[in-house]
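What follows is a set of notes on a single structure, which appears directly below.
All protein chains of the complex are present and in place, except for one that has been dropped.
By letter and in written order, the chains are A, B and C; residue numbering begins at 1 in each of them.
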Amino acid sequence: MFFNSSINKKIYYEIHGQGNPVILLNGIMMSTASWKPFLPALSKTCKVILVDLLDMGQSDNMADREQYVQPLQADILSEFVDHLGLERVSIMGISYGGEVAIEFACKYPQKLAKLMLFNTAAYTSDRLWASGEGWNAVGETLNGEAYYAVTIPYFYSVKFFDEHKEWMDGRKQVLSTLFSSFDFQDRMRRLVLSTKDYDYRDRLCEIKAPTLILGCLADTIIPIKDQQYLHEHIKGSHFVVIPDAGHCSMLEKPEIFVTLISGFVNITEDINI
Amino acid sequence: MFFNSSINKKIYYEIHGQGNPVILLNGIMMSTASWKPFLPALSKTCKVILVDLLDMGQSDNMADREQYVQPLQADILSEFVDHLGLERVSIMGISYGGEVAIEFACKYPQKLAKLMLFNTAAYTSDRLWASGEGWNAVGETLNGEAYYAVTIPYFYSVKFFDEHKEWMDGRKQVLSTLFSSFDFQDRMRRLVLSTKDYDYRDRLCEIKAPTLILGCLADTIIPIKDQQYLHEHIKGSHFVVIPDAGHCSMLEKPEIFVTLISGFVNITEDINI
Amino acid sequence: MFFNSSINKKIYYEIHGQGNPVILLNGIMMSTASWKPFLPALSKTCKVILVDLLDMGQSDNMADREQYVQPLQADILSEFVDHLGLERVSIMGISYGGEVAIEFACKYPQKLAKLMLFNTAAYTSDRLWASGEGWNAVGETLNGEAYYAVTIPYFYSVKFFDEHKEWMDGRKQVLSTLFSSFDFQDRMRRLVLSTKDYDYRDRLCEIKAPTLILGCLADTIIPIKDQQYLHEHIKGSHFVVIPDAGHCSMLEKPEIFVTLISGFVNITEDINI
Partner (left out) sequence: MFFNSSINKKIYYEIHGQGNPVILLNGIMMSTASWKPFLPALSKTCKVILVDLLDMGQSDNMADREQYVQPLQADILSEFVDHLGLERVSIMGISYGGEVAIEFACKYPQKLAKLMLFNTAAYTSDRLWASGEGWNAVGETLNGEAYYAVTIPYFYSVKFFDEHKEWMDGRKQVLSTLFSSFDFQDRMRRLVLSTKDYDYRDRLCEIKAPTLILGCLADTIIPIKDQQYLHEHIKGSHFVVIPDAGHCSMLEKPEIFVTLISGFVNITEDINI
């Protein structure tokens, strides 16, 4: 379904299942379609809300506003929550989606039930930005295979990559084609640029919602030190680590992913030891 | 409520809430009463079944059978599952309870839906046994304060122990009294002895139930290497780590504890990426 | 050899080899004799200076001054350095010895060439203190086997303890006898008490000497978080971790121990990348 945002961009979304509502926010190369394998399990215990942010999936692109900044996504998200008629909603964001979730948590705290930050950083480090420039430089050539080779291997743990050779080969074929398209690279470039000045280190203390943080020891894109930082600065936050997984934790460890979201969203009573 | 086992020992148990059934198996110093703070949250999403194993809490003691071995607990557990009229049940065991859960998983696989092993080892290491002998040597003196001081500090992370000074002081008072009682020490001694030959390293490969393993970086009683070992030898198992917590993970991180149990027990659909 | 300190206590010491001088400061249950196996290798590249602090090994006991505090050891150490006629010396301290080294570094910075802190904490945590009280409570009974069982297993990693069964059995025999002696326990009790108020967290910033910090992932007495803390608060310090070892890192990994001391003491030129 589509929702029309106030800046006149159409936003695509889907709703699956019943229960406590939770929005899943995509990482930078993902779309609502990426969550399909998780829906049978997750929609049994939660109302799962998928949404393509600007420049993602089936939502409008921002070709007319080259230089938007990431917090704009949080504003659109707030309108979207209102549109759904929800007073409060839980949000799980992974990577780029986690950054938008942090911005939402700071700017619209009253609309947030619970916050889940998976493989997320509190700011765009110089190192992350430098590699983002590399992605964009290669993306510009529309050489999909080269783009695949300088990005995707870093998104997975060696263990997963090597143990799922056939699956990775399938991804390579599909993604190399996608990565050769001008439309994908044009959107991707803007999404990367939108993160340039992202830095919420000083504002994490404002977050009051119960927060669950997931880090993965083999995450080479946003290393676990970033999630450790979130944990130390978001008061009362809970921190869980997957030792085996890389940046795409949801694909490497889908059962843990669903366990954490379903379990955390459905805690409705305080626990006082 | 009580259930009469075939060896003519009364077993105490409680049932709370509705949903997919999960038995919580106590650690060695715990009883069904230890789970009270978790019931409001957990019983909203699961049918929570608490049980005192032999020599624990309100169940009968084994003073007449000095030399029983731990697998006996799994046999009693199997009778108990039948008594409840359950075909299959999920089991979460922590520490001693996890060892019983492993024994149950190997001997009664058809009765097990899902397995959760938290802060659990695959075998009693020489080091663990050596420190167990220390507990029993001090326990014999019925000096509750000394017993507290040579056991409890090792059960918690420095972070938790130091940040919950008042709470720990309360524990010290309550536990020092408990630890001075002959009945407690008599049961405790037998429980420790029952673990002496525990070694399921060669049988972990038999476990077929979906398994979630929790380890804690600051666990000094059963270090995280033990859970790493379980993960590497139980095929398809899922492994999650809490960086901050010690051996009493349930008390240090109750929200994560409930998240994991509730989330994992309620996955009823396969996830195929 | 002996040196007479200003408080009229005799201090035992030994000097081995030639080269840049380094003092090795014992952990709480150690003495100069503990370093014997390291001397052939270490004395080839350094002038190794061993010393028994007050209440240790062959030095005088403090039975007449029940309530001394740990910084007194640093004062004695300073006199000792003067006595040797050394302007500056490098110091490696492990555990208790590391605490004395920190005190020395803060109070006598001009006498310190390089600082090595192995398995050392910046302060006595409530948890560490609670377990120290346990040691003393059991020590008072002069039951050497019980004392062994409530202390030594925690000083080693499971891996080392289980893989060196025969060696550990030998230690058990020797140490159980030692731990049954009133003299040992009397000294030990005072040494433990002397650490009660140890807290140099606010003074670590004063340390200017090049500092190397060693932590061990399986250290259950002074967990690695403590060494992480030292590293974060001693400006410019270098931090190395042994994943396999426990608190007695020198015995579990003697080659790494000698590598680090010999290598660090003998860096005499700046390295500017």
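In the analysis below, contacts are C-beta pairs under 8 Å (C-beta built on N, C-alpha and C of every residue); 3 or more make two chains touch, one makes a residue touch a chain.
What you see is a predicted model; the values in this text were computed from it and never measured.
Engineer: I'd like the shown chains that the missing chain touches, ordered by label.
Structural biologist: So, taking every chain into account, the missing one touches A, C.
Engineer: Among A:Glu66, A:Asp162 or A:Asp197, single out the residue that touches the unshown chain.
Structural biologist: A:Asp162
Engineer: Write down which of A:Ala149, A:Leu178, A:Leu193 or A:Ile271 is the residue touching the left-out chain.
Structural biologist: Of the listed residues, the one touching the omitted chain is A:Ala149.
Engineer: Which residue, A:Val138, A:Leu191 or A:Leu204, contacts the hidden chain when the whole complex is considered?
Structural biologist: Touching the chain that is not displayed is residue A:Val138.
Engineer: Determine and list the chain A residues touching the chain excluded from the picture.
Structural biologist: Where chain A meets the chain not shown: residues 125-128, 130-131, 133-135, 137-138, 141, 143, 145-146, 148-154, 156-159, 161-162, 165, 168, 218, 220, 223, 225-226.
Engineer: List every residue of chain C that touches the chain not included in the displayed model.
Structural biologist: 37-38, 40-41, 44-45, 167, 210, 212, 228, 238-244, 251, 253-256, 258-264, 266-273
Going forward, only the chains that are shown with their structure count from here on.
Engineer: If you fit chain B onto chain C using only Cα atoms, how far does it have to rotate, to the nearest 5°?
Structural biologist: The rotation relating chain B to chain C comes to 180 degrees.
Engineer: Measure off the straight-line distance from the CA centroid of chain B to the CA centroid of chain C, and report it in whole Å.
Structural biologist: 37
Engineer: Once you find the CA centre of chain A and the CA centre of chain C, what distance in Å lies between them?
Structural biologist: 48
Engineer: Where in chain B do residues touch at least two different other chains?
Structural biologist: There are none in chain B.
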